[in-house]
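Quick notes on the structure that follows.
One protein chain is absent from this view; the other protein chains keep their places.
Note that the chains are named A, B and C in the order they appear, and that numbering of residues resets to 1 at the start of each chain.
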Amino acid sequence: MKKLINNPEVVVEEMLEGMVRAFPQYVRKLEGYNVIVRADAPVKGKVALVSGGGSGHEPSHAGYVGKGMLDAGVAGAVFTSPTPDQIFEAIKAVDGGAGVLLIIKNYTGDVMNFEMAGDMARDEGIEVASVIVNDDVAVENSTYTVGRRGIAGTVFVHKIAGAKAQAGGTLEEVKAVAEKVIKNVRSMGMALTPCIVPAAGKPTFTIGDDEMEIGMGIHGEPGTMRTNIMKADEIVDHLMSKILADLPFESGAEVAVMVNGLGGTPLMELFILNRRVSQILDEKGIKVYRTYVGEFMTSLEMAGASITLLKLDDELKSLLDAPADTPAFKQL
Amino acid sequence: MKKLINNPEVVVEEMLEGMVRAFPQYVRKLEGYNVIVRADAPVKGKVALVSGGGSGHEPSHAGYVGKGMLDAGVAGAVFTSPTPDQIFEAIKAVDGGAGVLLIIKNYTGDVMNFEMAGDMARDEGIEVASVIVNDDVAVENSTYTVGRRGIAGTVFVHKIAGAKAQAGGTLEEVKAVAEKVIKNVRSMGMALTPCIVPAAGKPTFTIGDDEMEIGMGIHGEPGTMRTNIMKADEIVDHLMSKILADLPFESGAEVAVMVNGLGGTPLMELFILNRRVSQILDEKGIKVYRTYVGEFMTSLEMAGASITLLKLDDELKSLLDAPADTPAFKQL
Amino acid sequence: MAVDSAKLVEIIKAISEKITENKEYLTQLDSAIGDADHGINMSKGFRAVVEKISGMEGKDCGTILKTVGMTLISTVGGASGPLYGTAFMKAGQAVTGKSHLDFNDLITLMEAALEGIKYRGKAEKGEKTIVDALEPAVEALKRHREEGVEVALREAVEEAKKGMEYTKDIIAKKGRASYLGERSLGHQDPGATSCYIMLETMAAQLLDGKKS
Partner (left out) sequence: MAVDSAKLVEIIKAISEKITENKEYLTQLDSAIGDADHGINMSKGFRAVVEKISGMEGKDCGTILKTVGMTLISTVGGASGPLYGTAFMKAGQAVTGKSHLDFNDLITLMEAALEGIKYRGKAEKGEKTIVDALEPAVEALKRHREEGVEVALREAVEEAKKGMEYTKDIIAKKGRASYLGERSLGHQDPGATSCYIMLETMAAQLLDGKKS
């Protein structure tokens, strides 16, 4: 296991310390909890946004804590949802009297832990609402299952709901726009290599030198299909066909694009992917309003990428355009 | 070779196309050349900044093209300095009448190609100055050699000289402040894994599962020392001892810190490194003015990191604080 | 059968030991259809539990079980933390104030545990979860109530084992493995396995106790 760490048992704590030491102008840590909050939390009268999940997806979610996005990011153990008490502390620390929105990725563990925390906060009289992000089209939706996973599309929820809250939206309004994003965002990913959870010390799966995994999640969980490695354009064609068909995204639509690296894939390759994404959208008559290329929702050092499309209307466009100032997401 | 590419021969061209398609509000490409310039180039009356080098260091340098930083980034083949004609085209495209500063990393190839381009531009009556960045303390400085390499510290030159130019500085003033940065910036890096140049198809070096390379460059060139893998804190201790001693950085100084990932190392680990960097600076009585953690000057998918310290004075602080708006470096 | 607080603490410690023994195995099962952490999660949780309940031998059984539940909830995270945590919490609530547990209490608390897991996770039998091991066990306890604790426990463990093995033949409908669809077939569910291990350890402890 080749990692720049000291002790697998405390990677999350040491990471958070390193983060707070890097960005004291943006964030602070709640003493005794793995919770990062805005340096100026609680912001009085503003709806507060709390997200989080397992660690290993950096800069998600603590990297998005700041003006125009989240008020708190709760960091669980690597790839493990945080516990309710941690989330509860976050809620208490950021509630500015206007209520708190929990942005939850759709994993059984995350949903249960966040909902328990929400119940605890409601018991204390804090107004709490929640939304569940499920943008991953790799997973077939069926009434018999728990539905889709939440992956990189979550960052668009943070951005847009964050802008709405910053602009003074009520809890109901912020929740409504978050749900609009969730309804209109679709993602799918793939991986070339596994990653190693520090505490486990070995790869989350094994894969041949000429193979790739399609529909990969962000926790090293197997994808929906394993195939021989394909060219970048073929990979994009496949992912885009699933994504486009799902909403569906149709000619005349305007979208925001996110090409997200999973951790081990260099920016050069992400741009090569975006080239094809953009070509396909051109061919389909779908207009690209904004593009984000980089690492937004990672899976430790896994090589691979995901593509996210968000269908925009005027409200979403103006909220997407709003400035944001956080350690990992800045927009002027 | 597990890469998200189509054809090793055209990775640079496809990457640049993907980049321009992602960020048309920021940049455009010079037809027929691997040169990225500001969308609004040339900016009349502003000193123009041109940098570049081999590709594979993304987001360097084209990612820093935009308001408050570079006017052009010239992309050579992977790890190979661009040719003089490409650089010459960049100079012509961005010259706004106030002269052009070339920011060159100290590699024999880069220096020769940029200087030849500078001569070509001067022949056409364009005022051209240049600075050579050599921040890598891993390499012993000696009058008999070509001196030190330029690595991640180059990004601070882009930021600060870019701010000076944006503020209306003359070519002489912009060059002077770039040289002040160069005089006050020191870096050193290490690597856990090699990377694969697409056209070569195999790793730039071989290294044992329990080994790391210290003083690694950003082109897969061997470092100064190979040792058994160490804990993150020990690695930082070693790099910092070299960096601190070199300038030297002394108690009472104020610094900007950059913890730079080489491409394959996840953000989590970079934060763990920054924790120790910041602790050491605290112990030494050196004040951290700003910290940057992320991927700024990479080496394809190499796992590893570099640490950069820049000693600040009031002028450098105010230029560092100035806003910047580029695809890969934004500051509000 | 009569279990006092000291014995209860002993049983929980035994469960903790067994879970830790099986840490690698549970994690390996989770790596096939999940995210390779179930053993890590569970052993982390029970390490904290053992620390918390050491010295609680004086408390009533309800309090001890609730402490186990709260500790699991606040240390494990993921899916198994809230699920097992809620199970122990509900079990504890079902026997609040009792300094001793008899066989009927055992059935009561096991029913409450099952109910807690189903409430929290909204899973039914046949969805490849903890419920597939736990529900048949609780049903067996009830079915064999009249035959006494020994028979009932042996049957319960037997049924839990069958339920656990049956998870190999079904597609996951809940939890992380559900994202795999058909690819979850052929793999045994980690949660059902940890549940079987816990039940088996408890039974062994109780039956040992009986003979002595």
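Convention: a residue touches a chain if its C-beta (ideal position, glycine included) is under 8 Å from a C-beta of that chain, and two chains touch if they have at least 3 such contacts.
None of the values given here were measured: they were computed from a predicted structure.
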| item | value |
| --- | --- |
| Interface partners of the hidden chain - shown chains only, full complex considered | B |
| From B:76, B:99 or B:153, residue that would touch the chain that is not displayed | B:76 |
| Contact residue for the chain not shown (choose from B:7, B:130 or B:224) | B:224 |
| Residue among B:10, B:112 or B:245 that touches the chain left out of view | B:112 |
| Touching residues (missing chain, whole complex) on chain B | 54, 76-77, 79-85, 107-109, 112-113, 116, 138-140, 144-146, 149, 197, 199-200, 204-205, 217, 219-222, 224 |
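Going forward, only the chains that are shown with their structure count from here on.
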| item | value |
| --- | --- |
| Centre distance in Å when chain A and chain B are each reduced to the mean of their C-alpha atoms | 29 |
| Chain B-chain C separation of Cα centroids, rounded to whole Å | 55 |
| Mean-CA-position distance for chain C and chain A (Å) | 33 |
